[in-house]
Structure formats: C-alpha cells, structure tokens
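The complex appears here without one of its protein chains, the remainder shown in place.
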C-alpha cells in the first residue's frame, strides 16, 4: 500500500489515541486549572489527528474520511505507537507519558514542518507551536512531581520505570519511514533520538528521577501489533458510531 | 407492549448484567478458588439470562433472539435493576452486592418456580437450586469480611453503605408486576421483601455490619432509567457484535 | 435559604445603596453593601460556579464515546468552557470575601447547592445535544437577564462572557439535535427519548413557582433579579417549543397548547415533589455527582501537595541563592 497513506495514518493515530486518553481526565483532574490544561492539550492533539487522518483518507482515495478511519477500523489496523495507548493511570503516569511524548513531538513536528508534502508541513507547523506549549507544561509537572513530596516522587519514578520501554518505538525507522525520508516527506527519526534523550535527561535530572536501565524495547504498534489496552479503549471510543453504521451526526 | 415480554426481559437482564459484572473478575480474583467460584456463579447467571431472554424473544414474536436482545439494545432499553449494573468495585463491593442480590434471588426464584408460565417456572426452578449455592457462598464471604480484619470490616461496611439504597428496587411492584401476579405468572415482591430483610439482617448481624439508615430509594432500571454505569458496560459487551451486524459467530 | 439575623444596616447607607441601583449603577467589590446583599450574591455566584464544575460530569461522561471527531472536539471544548466559567466565577466570589477552599469543601461534602439539572444521568449520545439545547438554553434565558441587569459588577461582567459562549453551545446542541431528529429512525428515537427525559427537569431549573419564592421582592429591588422564576420559565418554553416543532420532535406534555390571547405556550403541572427531592439531595445521581467531585479532590491531594512542596523548595533555593 501507499507508504504516504501509512505514514499519515501513523502520525494521525498517535494523536487520536493520545488525545482520547487525555480527554478521559475531563472532570476528574486534581485541580480545575489542570482539567482545563489537559483538555486543551487533548483538543490540540485531536485537532491534529483530524487533519492528518483527513489527509490520509484523501491520499488513499477510497472514499473514506477521517471519521471512517477513526471509528471503523479494528485495533489491528491502528498504527499508533504503543506508548500512547497505555491507560492514563494516575496523574504521574499521565504527565510523565505526556512529557516523554511531547519531547518527541516538539522534534518530529519541527522536522515535518519542513516536509515536501505541503499539507503535512502545514499541519505540522501548527502542531509544532502547540507542542512547544505542551512540552513546557508537561516538563514542569514532571519536575514538580519528581521534586515534590516523597509520594509524588515515588509515583513519578514508578511511572518512568513502567513507561521507559515504550519510548524507543517512536524513533524506530522502517521501510515506510525510509521511503518517506528519501522522498523528502518524512522525518529522520534516527537523528531525532539523541536530541530527545538529551532533553529528557535534562528534565529528569532536574526532577531527581532515575532513567531506568534495561534494553528491552516494546514495539509493534506501527504494524498493528498493539498491547491489549487499545482494543478496550476503542470499544468505548467506537461504540456509538458502530451502533449506527452509515448515520451522520 | 406485552407485560409478559417485559417481565421476562426484566429478569433476564438482571442476570445478564450481573453475570457480566462477575465475569470481569476472571483472572484477577484474590485466590484461585474464588476465580473459580465467581466464574461458576457468573456461568449460572448467564445461563439463566440466555434462557429468559430466549423466552422473551419467543414471546415477543418479532424474529429477535436472545443475542439480539443482549447485544443490540441500547442502555435505555435494558430493564435490569440498578443494583446489578454498578461497577464491581473491590472484592467487598462484589460480594456484598452479590449477597444482597442472592438473598433476593433465593426468594424470587422460589416464587417463580411456581409460575403459571411453565417455561418460566422451569428456568426458575433450576435457578433456585443455583441461588441456594450462591447465597451460601456470598453470605459466608460477607461474614468473613465483616468479621475478619479491621480493613475488611471497613471495606465491607463502606460497600453496604454505598449499596443499600439500591436494594429496594428489586421489590418495587408496578403495573407489569401486578398484571403478572394477577395472571399467576409473576411473584408477589411485596411479600418477599420482609423475608429478604430478615435474612439480610441475620447475616449482617453475624458479620458485625450496620445496616444503613436513610430513606432514599434508588430506582428507574425497570423502566430504562439507569445509572451512567450501564452504558459503559454495554460499550464493552456489545462492541464486537455491533461491529459486525448480521454476522453469526 | 434561611433568613439569618443580620446587623441592623445603617439606613442612610442602605438608602444610598438602593438609589445607586435604581440609577443603574454597578456595585463593585469595594463599595458598601448590605450584608444580606453580599450573602445573596455569594449564594448565587457560588452556586453558579459549582454548577459549571458539576455540569462537566454529565457531559464529560460522553466525550470518550462521541461518534465523530467534530462532535468529540466540540463536546470537549464545551466542557472546557464550563471549567473556565467555573474558575472565573469562583474568582468572582473571592471579591466578596469568600475562601475558594471553603467553597470546594462545601461541594465535596454535599453541603453546597448547584443547579438541580446536573443530578440527572446522561444515558445516550442524544442527551448531549439535548443538554446544549435545553440546559444551556435555559441557563441563557436566566443569565441574559443577569448580564443586562445584575447590579453586582463582577457577576454581571462574568455573565456577559458566559452568555456569549453558552449561546454558541446552545446552537451546537440544537444543531446536533436536528441532525439526530432528521437522521435514521434509531437516531430520531434516541433524541426523542432524550427530550422526554430532560424536558421537565429543565423546566425545574427555573426554580419554584413565584408563589413559593419568598425572597423575590428584595432581590428585584436590589437588582439581583429582574424577572421572576415563572416569567423566565415561560420565556424559555415559548422559545423552545417552536424549535422542537421545526425538527419534528414532541414534548412529553399532553397539556401543551398555544394561547393566542397571551402568546404563551400553556404547559402542564410540574411535579414539584420531584423538584424538592432533587434539591434535597435525593435526585437520580446527586450522590454520584458529589462522590465524583470528592474522589477527584481526594485522589488529587498528593498532586496538590507536590505542587506546594515543590514551590516551597524552589522559593527556599531562591532565598538561599539571594542570601
């Protein structure tokens, strides 16, 4: 299949799934100001997803639209990285995961804002501006939690320990990435990885958090091999749409 | 609509929803023996639900079957009492809720085993035998938890405090119940209530648990006015079936 | 609201206060005001803020299940707006000397009042459109009057902002309702069922009948109220019924009829027993709403504690470096 379609769906799915996970906090955050902040980040991500999946559907040319992709694909057809589909956990899990993604997002959106595919570049230029706000917000929280109380430190460290193995997948390049890079459309993820590590180490040091050892790399999302979490998330996300096939809303 | 169909659906839905809630424990119970016990109770309840919804669909005569009723109705069309749709919570919530239902079940299945509607009587006669095992199992656990450790007592008391307001609904009689009772088909729930209270008080006393005061009665499930929990439960339960309308499995 | 004994207000100050209001002047935080006026505003504003915050729950319940990306973003943005309104109005209550922490405490212990409508559960996707149409619609009828006439400056200005956003929400809600009403038979049935469940509770949002509302005279004189409960209720009904007719939906009221003479839609008897039950705390999900707010607060305690601890550490380091 068309690697460009695949590529757009990957990045669209990352933001759809992560935006959905963030939206689960609505009405349940520890402070009203954070309900608003997390909601705003979710809106940004879901907006990006809508654009990217729309571009993918158009490029695919089979009459699907962004909603068809979002609400009528099975879990094995989704192409997000596993990192974003993990349950939101407690506030530490959410913010540590968010920071790990935001630090990547700031880099990948910057790279893709220079994509030879103009519509993609446009979406990513806007996304980059949003990512800069996101990473500041999540980075500040990682520091607050890591360097807050004993309890917040413990929760943040546990979150980091549990999430670390999922942080390689966003940077793994395969044939699709290489084809896109060669075409001037995609990002050089290999080049982004060390920059991501540097910025993550800086924040973790300030937060007093230890980056885990261990070489195990969790992967598979980019080819539809997800964790068992995604299916349950999609049950909730898709139930109304699936219950009324062909309806408009 | 036909009160008999309504009646069969009510009792079928109670057991479908409660059986589903119990099945959520599979693989996660505190002891392997309890995984088996809860699973067996779930099997009994789901088996009863299958029979009752099958009878309802037959009586309705519109070409639906038990699966159509279970997997293709909306939350507002379900007729279970609210008690059974509440989340499973911790082990205390599950077992206290189970006991409160089982104590009712033992009585209502006995009454309905004498129903003038022979198929219903048959299903309920078998269900009554099962209910006697269920209530012994759940009653023993309520005592173990209430009269176990401080922590188990606290959890059991909190469960009882939170669940009590949902225990009136199974006994509330409306026009459907009165029509069924008049036809010799249904149970006299008013007559069952004091017997239920007596057996519940006995177990709670042995367990050292206080029956809450407060007159508020939660209700609405029998007419489709559910809590917000049922919709989320059905999203999970129905997603695969709904994603493949018309398919057989 | 219980009438509490208040210190005898200086009659000269009181007269000047009432004259200012009669002249249409705004009362600002630093101005003199009768204690009963201050209490009334605190009650109204805190109830409004609590309502915005609690109101996030019935709608937040459906964000994860919104059936299209546009509706998902739209609903999330609506709930965001509500959070923002709550925040803004809480800040407004602080201008009247109220401690926000105490307000939060009252909410999570079930002592605070908030709009009764949010004690009803959202059972289908169609409830989202109907809430925007009915509930925001009813709130707008109430708040438009406040935005024009409320004598207390901070609250009046808050109402202007809130109304603007809520008008947009109502429009989007009605648009969703129309799409459902004109959609598939299942969608039409879904939205009709939602209308049947939300209509009467919405009419109860305007409060008890005028015959049952003891404070009205004073509130009208002090520019806290401009119209009576029944007047606002009737205005909402007159606005809404033609909208329902336009999209082929009925209201669950067999008594409904249009009175040519008054130009009013005459409607049936409201079940005031249900109203008082819900206000008293015995509605379908009062306990669940309070429990959800309390859980968010308690589960989030360690987060707030971390933010405080970190801020203190930062300040201490700053002080050390400065020293």
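Order of writing sets the chain letters: A, B and C. Residues in each chain are counted from 1.
What we mean here is this: a contact is a pair of C-beta atoms (placed from the backbone, for glycine too) under 8 Å apart; a residue touches a chain by one contact, two chains touch by 3 or more.
Just so it is clear, the structure is predicted and the values come from calculations on it, not from any experiment.
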Displayed partners of the chain not shown (whole complex): A, B
Contact residue for the chain not shown (choose from B:29, B:111, B:179 or B:217): B:29
Which of B:96, B:145 or B:230 contacts the chain that the document leaves out: B:145
Missing-chain contacts mapped onto chain B: 20, 23-24, 26-36, 39-40, 42-43, 46-47, 49-50, 53, 66-67, 70-71, 90-91, 143-145, 147-149, 151-152, 155, 236-237, 239-241, 244, 246-249
Touch residues of chain A, complete complex, unshown partner: 74-76, 165, 216, 218, 220, 225-228, 231, 235
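As a convention for this text, only the chains that are shown with their structure count from here on.
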Chain contact topology (line, ring, star, complete or other): complete
Inter-centroid spacing, chain B versus chain A (mean Cα positions, whole Å): 41
Shared-contact residues (touching 2 or more other chains) in chain A: 236, 239
Multi-partner residues of chain C (each touching 2 or more other chains): 65
